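Note that this complex is displayed minus one protein chain, with the remaining chains in position.
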Amino acid sequence: MFNITHISFWIVFAALLFFTRKQRILWPLLALALLLLFNDIFTPGFFNLELREGHLYGTLIDILKHGGIVMLVSLGMTLVIATGGVDLSVGAVMAVAGAVLAQAAINHQSPFVAMIFALLVSLVLGAWNGLLVAGIGIQPIVATLILMVAGRGVAQLITEGQILNFTDATLVYIANGYLLGMPFTCTLVLVLLAVTYALTRGTALGLFIESVGDNDIASRYAGVNSRFVKFIAYVFAGFCAGLAGLVAASNIKSADANHAGLYAELDAILAVVIGGTALTGGRFYLLGSIVGALLIQTLTTTMYARNVSADIAPVPKALVVIAVCLLQSDKARRYFTRLFPRRNPPAAMTETLTAAAPKVEAGS
Amino acid sequence: MSDSLLEVRGLSKSFPGVRALQGVDFTVRRGEIHALMGENGAGKSTLIKVMTGVYERDAGTTRLDAKEIFPRSPREAEACGISTVYQEVNLIPHLSVAENICLGRQPTAFGKIRWGAIMQRATQALARLDLDIDPSRQLSACSIAIQQMVALARAMDVSAKLLILDEPTSSLDERECEELFKVIRKLRDEGMGIVFVTHFMDQVYAVTNRITVLRNGQLVGEYLTSELPRLELVARMIGKDAKEVAAMESQQPGMRSVRDEKPFLEVRNFGRKGSIAPLDLSIRPGEVVGLAGLLGSGRTETARIIFGVDKPDCGEMFLDGERVSISSPRAAIRRRIAFTAEDRKIDGIIPNLSIRENIVLALQASRGTWSKLSRAKQDELADKFIKALRIKTPGPEQLIKNLSGGNQQKVLLGRWLATEPRLIILDEPTRGIDVGAKAEIEKLITDLRRDGLAILFISSELEEVVRTSQRVVILRDRKKVGELAGDAISEHAIMNQIAAPTAESKAVVDV
Amino acid sequence: MKKLILLSSALVVALSGCGKKETSTSEPSGGGGKSVSVGFSQIGAESAWRTANSQSIKDEAQKRGIKLVFSDAQQKQENQIKALRSFIAQNVDVIAFSPVVETGWEPVLQEIKQAGIPVILTDRAVDVSDPSLYATFIGSDFVEEGRRAAQWLADKTGGKAQIAELVGTPGSAPALDRKKGFEEVLAKYPDMKIIKSQSGDFTRAKGKEVMESFLKAPDAKQITALFAHNDDMALGAIQAMEEAGVKPGSEITIVSIDGVKAAFEAMTAGKLNCTVECNPLIGPQLFDSIDAVLAKKDLPRRIVVQEGVFDQSKAAAELPNRKY
Partner (left out) sequence: MNRINPKYIPLAATALVMIALYVLGCVLYPNFTSPRVIVNLFGDNAFLGIAAVGATFVILSGGIDLSVGAVIAFIGIFIASMIASGMQPLVAIVLALVVGTVFGAVQGSLIRVFDLPPFLVTLGGMFFMRGMAFVVRQESLAIKHSFYQQTIRQLVIPLAPRVNIPFTAMCLIAVVVVATYVCVYTRFGRNVYAIGSSENSALLMGVPVGGTKIGIYALAGFFSALAGCVSTFYMQSGNPASFVGLELDAIAAVVVGGTLLTGGVGFVPGTLMGVLILGLIQTLITFQGNLNTWWTRIAIGVLLLLFIVLQKAIAGRGRA
């Protein structure tokens, strides 16, 4: 149990916790650490890592690999939620993207053409959501509900009700390949994270998204093109979902319109919220969402590893949802601090306390 | 008159980090209208919210009719006999007028609501206020003034002993105010105790019998209205010597002259149905044009169509003599027009972003999404405006929601100045901020004017308009009724125009 | 108001368009006399097996000129019950369906009985107290499939195996029965043991994910055989093994059930050892029984679909025959 990789892992993690102790990401990281620690002690073999066939192999790698789908989706979802919206259709978009990919591959398109085709379709679906929300001004939950309901039907029509299998090596590589000993999905997530970071922080888009999500009207008065900002967020979410759809299809070398991306929207929303982005919009935390997705996947993988029936897995998930909600709620935190007074409340907490003060007199 | 109805003794209430009320005493007698006065942050709102059960008190007692009460919700307060009408109409827009009057206390028989009885009661309540409204009408279809009257009717519907009016007049015109006063005088004569909160000094002297002044959460004193001169009242509210105030009031810039330049902005026959009747207006560089009029007279509406928030449906607009049409705030900003909106909280600040981000937002928006201001440039801008506008903050990364109202307003000014505008529209820039900050902002306006900016200045406070403007445009009932320039500007002259009978106002002389 | 009229007329046009399509695709070919109509409620389109099953039924109906009202329940029992009741309203001559789960059919079957419509079950059985509620049940014997899989494995390994099991959707008839049959045979071989068992939900993705976690357990090295309740899960598991550097088909012997085309391909590639056929092509048998029911002939309570066991030796020869 106490080998070198092991100890170094915990040292790195502890350092991570230390350096993020004043940031929002501390909470999901801490939860992840607790869950991993639990597994370290009680689940034998959970931390085993070895080199097989030139790549790393172990449960931890599995978490990274399978968490990839939720991570990809949650990046787009983060931006949408930051604008104060939500995208319920990402699961359906995944199914459609997978279906388009498989159908194109079966019709002997080159793998790259197939991928571009699938991504284009998901961009279009994202644009459709964006149009409904930003263009017509429909409430996001409802606007994306439409595609959530109809999208899977569309995917089913594309596959004609079949599970479409493909064997193209390039397409299979997306979810099953390894780069530098790590699953290729990790590279994909890192690239998308970098792209998202560049897109939001390298340009003013991030500032605009946060300002629109925090106060839409004021942003518009300040000259921010809030419709465009929202539109972009939904298009980007569509793109991320499409990419996740490719990974999901590649993972099983086939397009399964029924099951691909089922509940992906809920997992992604959960990951984003765990990551510290508020469901009401405003400040967003891309890395937080990634950690949130990791936490969810670790939870699922823990179930498998501990031989807990997959059916009752939703119960611990539910408890995590509620716990995260409570952690984020100012009110709950106040109750909590009243119960356990301490000297140095974490930064996030003092922030909310001082924030509460001026609000009081605001009405006068 | 010593027949006290409500007795509040030693009331304290604190919020994390703030002591909003400290041992305040407050007495209302039967059959009087009692003004509760104080600057923003004095604790008026908190006191009212404690009395109406919205907040729980930390210490102190409240007695109504010599009986100790402890309301924990507006509902309980109502049950005790305390009714409230709030500044913003707090009614349910989707329900009918009748239901709004009776909501929460609908007459029932065995748990079943008797709709007939509701209509009847609503009709009676409206009749008591001499209001002729169809009670089955949906509330959202009524004007704001009518809604405020419905709110009053609602407050009267219970057998209230004490009626609290929390700035009920801010959205009413003069005639409507008079209607309201008629009603509350009648209620007073019926023996009710009325607490009246307002910041319109005239109204205080018009209807109230007694004044209680609060400052910084503490009681300053209780006075008979007839025995407290206006100047004294202001002095007590702001905690300064009366002479000082007099000196402040007399501070005239004495700079009514304007460089003889071509106007930067000129609109002709510019208007929008339902917001503002077609008007002409021009502003020169280096000139402050005041827009005076009561709330709801069309001041904000004028600003909104100039800034492109609402689309005009007639008229023309010229910038530097060139005809333009502005269809959105973004288009206005591109033309170097800036606008600080009236409601800072809703239309101005981005509460959870830092001061730096709030300052660069408009400039960044005008540059577009793809050419981001470098962080160094952002810091430079933030530092510059924090210094120049003397924003009190630990640093540029502080969240704007943690600042006081006045400092928030300065940040918003900074946001617009960063875009280097040529015209800036200030809609009530001094609303809800303390006297010190007010003076600073007034001075800023004067400085900006000297730098050659064209400024459209909207304020409810006439003294402020008189002090800062070179020209004043007067609006009434969503119409331009007059314009004053240079030495003709005085509070008296403006008031005359605002109060002038309607027949005269038709003969408006264009300048 | 105009918008409303537009809206509703658009809907009418859209749906009547569908209606027209219907008349063209399912026109009864003149077989003389009154044409027979059959209502068939399918579980869904969740797997290759299922679509082959549906296609076989549709093809056979067309061949025989029978009007088939086909309804897909999207895995939901409530949808299936709705479809069955709508078949009654449509006055079909025979109702056939593949139940999603075993329970919960009593009320609707009673109603069908009252309406005097004979019922034929396909693929999966139902749990009812009154056996007269259906005429016959055509389907594979899932228990037998489990037995065959176990027997093949016992023969292949000489009665010695540490088995990992990928179970189907919990509570579904095939999952329960296949497990039952498999364990029945296993009882005879003391050296064959199931050491790991988890649900893979009959899907490839889950099968893969569960197999991965099996392979990571400390006792993973002991696994010598895999029994998957269907081919899709086995195919997923094969991927997991390849990634783990375990050779499927040699280091771990794999037996699964269904016999879909992809399984045969895997067998020819040497990655899968054996698949016990579960034949979806029940169309001909189904319509034979329908004819018999309509002719008031007696039917056996249980009609077992003809199916075989295929291992690698037979795979290459059989592969070209596989259409699904």
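Which chain is which? They are A, B and C, in the order written, and residues in each are numbered from 1.
By our rule, a residue touches a chain if its C-beta (ideal position, glycine included) is under 8 Å from a C-beta of that chain, and two chains touch if they have at least 3 such contacts.
Remember, predicted model here, so these are calculated numbers, not experimental data.
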Only these shown chains touch the missing one, namely A, B, C
Contact set of chain C toward the excluded chain (per top definition) = 1, 3-4, 7-8, 11-12, 15-16, 18-19, 21-22, 25-26, 39, 67-74, 76-79, 81-83, 85-91, 101-107, 110, 114-115, 127, 129, 169-171, 176
For chain A, residues in touch with the removed chain | 86, 132, 136-139, 141-143, 145-154, 156-157, 161, 266, 269-270, 273, 279-280, 309, 311-319, 321-322, 325-326, 329-332, 335
Against the chain that's been left off, what residues of chain B make contact? List them.
-> 52, 54, 73-75, 77-78, 84, 86, 89-95, 99-100, 103-106, 108, 111-113, 138, 140, 154
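As a convention for this text, only the chains that are shown with their structure count from here on.
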Taking mean C-alpha coords per chain and comparing to the overall C-alpha mean, nearest is chain A
One chain pair leads in contact pairs, namely A-B
Rounded to the nearest whole Å, what is the centre-to-centre distance of chain A and chain C, using the mean of the C-alpha atoms as each centre?
-> 35
Can you check how far apart chain B and chain C are, centre to centre, with Cα atoms defining each centre and the answer in Å?
-> 71
Rounded to the nearest whole Å, what is the centre-to-centre distance of chain A and chain B, using the mean of the C-alpha atoms as each centre?
-> 44
The answer for chain C against chain A in the complex is residues 44-48, 51, 54, 72, 75, 170, 196, 198-199, 201, 203-206, 208-210, 212-213, 216-218, 220, 232, 236, 239, 243-245, 262
Within their complex, chain B touches chain A through residues 15-18, 20, 40-46, 49, 307, 309, 329-330, 332-333, 339, 341, 345-353, 357, 360-362, 364-373, 399, 401-405, 415, 432
Quick one: in the complex, what on chain A touches chain B?
-> 202-205, 207-208, 210-211, 214-215, 217-225, 228-229, 282-283, 351, 353-364
